[in-house]
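Left out: one protein chain. Kept in place: all the others.
After this line comes subunit A, so read on.
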């Protein structure tokens, strides 16, 4: 009997070593192990994200004092938001910024992606070159744009338009133009990022659909409309969503170029929060606005997920 056992084992799978732990201990191990792996990230996130978020949320119900105990004000900070005309203007600017930047960057990115798809080497080099703005520090980009759009007559853009007889423009110093120059800068910075998402979307389109459209007699424009665009709807939705979230939280781009000026013409929700919080030191109010912005962003994300699942799930 004992002699036959090894040969039986050698035919089947290798015998498993029996665990000496009790089932209850094993279950506990299985429950705890994943958390142990997550622990480092959780500690960092708790300290730098979750704690400040909760702390900010609580702060929004207080009048924060630095040398005395803060005073509970209930929903006063939230009520004040309704009557804050400066915030209303900043919100309006933000909405214009978000819509114009999203559409501008997405359209530019789409045509860049169409022009630059394919495996050819020169195309790869151009694609990489075009991606550079997306990975350059906003502070550097802001400095470049300040030089480009210098309001003096010798400014680069002013010199160029001067060739066509157009007088020097104020650009970032002109309240009616500053927001649009800012939007242009953001489009320039975001388009390459969107382009990469579109390129990934284009790759997933079945090439035979283009052949079918060719045989059916579709023009180039029709092929874009009936094959390309429907094929990259998921990519479009990702681009729009990311652009919306990015846009509503825009801060660095504005702060590093105009600081919200001139005359508040480029103030956005985030620069307004910064101004109220860190310049006027009204932490409670700034926290309330921040919390509403967070809530709005989360709602947008949920809406996007629901829509995406309903139509493309």
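By definition in this document, a contact is a pair of C-beta atoms (placed from the backbone, for glycine too) under 8 Å apart; a residue touches a chain by one contact, two chains touch by 3 or more; residues count from 1.
Everything that follows uses one rule, which is that contacts and distances are computed from a predicted model.
Colleague: Under which of the names "Fe-S cluster assembly ATPase SufC", "Thioredoxin reductase", "Sugar ABC transporter ATP-binding protein" or "Cytochrome c oxidase subunit 1" is the non-displayed chain listed in UniProt?
Modeller: From the choices "Fe-S cluster assembly ATPase SufC", "Thioredoxin reductase", "Sugar ABC transporter ATP-binding protein" or "Cytochrome c oxidase subunit 1", the unshown chain carries the UniProt name "Sugar ABC transporter ATP-binding protein".
Colleague: If the hidden chain were put back, which of A:65, A:79, A:124 or A:222 would touch it?
Modeller: Final answer for the missing-chain contact: A:222.
Colleague: So which of A:81, A:130 or A:209 would be touching the chain we can't see?
Modeller: Among A:81, A:130 or A:209, only A:209 touches the chain that is not shown.
Colleague: Going by the touch rule given at the top, which residues of subunit A touch the chain that is not shown?
Modeller: 206, 208-209, 211-212, 214-218, 222, 226-227, 230-231
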